[in-house]
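A selection of the complex's chains, in situ.
Chain lettering (A and B) follows the sequence in which the chains are written, and residue indices restart at 1 in each chain.
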Amino acid sequence: MTTPNAIQSQPGATAAEERLVALGITLPAAPKPVAAYVPSVRTGKLVYVSGQIPMSEGKLLDQGRVGNEVSPEDGVACARQCAINGLAVVRDALGSLDRVARVVRLGVFVACDPGFHEQPRVANGASQLMLDVFGEAGRHARAAVGASDLPLGAPVEIEFLFEAKD
Amino acid sequence: MTTPNAIQSQPGATAAEERLVALGITLPAAPKPVAAYVPSVRTGKLVYVSGQIPMSEGKLLDQGRVGNEVSPEDGVACARQCAINGLAVVRDALGSLDRVARVVRLGVFVACDPGFHEQPRVANGASQLMLDVFGEAGRHARAAVGASDLPLGAPVEIEFLFEAKD
């Protein structure tokens, strides 16, 4: 069926690993499982990546609520770091980012107080990276909402759903 | 396997477009992509619809937290508007609501302060519309939770997962 307004998988349309190099991004080691959950689970072609917080070299980029202790600009940087960590996890699961057929969904949680309405702006820090790395295959569905608090006091947490190539 | 208590897809059981007309609902134009995300993504038979807020003719039906600036009744109306917008998106993706095999899941976020416990009542504004439009195929799994704040100060945000017919 032709669905001009629904973006379908475009296998082969990306060279994500090359783009990552061009962007000057070195992915960290994927986080190791803690407790009774794991960084990712694959079922069929779908790869579910657990909620990522903006850890970089063992510590959070920032701590607190966006709009209070953390500026919106720093919130954007945190969302981008969550996305870098999510890419590290899916690469670990699939062996290469070039095995990703497309990014399906991002679930973005922004720690904030009532009155802070810029969850979409913050989430764009992750969404833009998906586009930069995967091109058209990086365009995804998204929900961005405010959370009263997040693990370790992280300003942002993001979970990811990817579709793998055959 | 027969699973009497799990509702399976019932292709052909609905004439959703006809029901929509009978309900007197005219769907708006589907929202256009903003930034690096898109209104919906299809993977296999699953169509993920991005989080919808209660925009109607270019502005929010209400702004604020349900139980504070927004009454629960108005929250229900906001949830229904989110659902109307979600239907507009999935119709745009599939060409017709009659191409929906079933509604799978709604993720409902209600902006509220601590002490407001009526997220399910608010969410029913969307759930009921799914039932009205799709009949049995509209019965879905759901999570309804409180958010500290939502984009643009929306009282409700809802994301949708649909199963498409072959």
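Definition applied: a residue touches a chain if its C-beta (ideal position, glycine included) is under 8 Å from a C-beta of that chain, and two chains touch if they have at least 3 such contacts.
Computed from a predicted model, the values in this text were never measured in an experiment.
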item	value
Overall copies of the shared sequence [whole complex; 2 in view]	3
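Please note the rule applied: only the chains that are shown with their structure count from here on.
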item	value
CA centroid of chain A to CA centroid of chain B, Å	24
In the complex with chain B, residue positions of chain A that touch it	1, 3, 5-9, 44-46, 102-106, 111-120, 123-124, 127-128, 130-131, 138-148, 161, 163
Residue ranges of chain B touching chain A (in the complex, touch as defined)	30, 33-44, 47-51, 65, 92-95, 99, 107, 109, 111, 113-114, 146-153, 157, 159
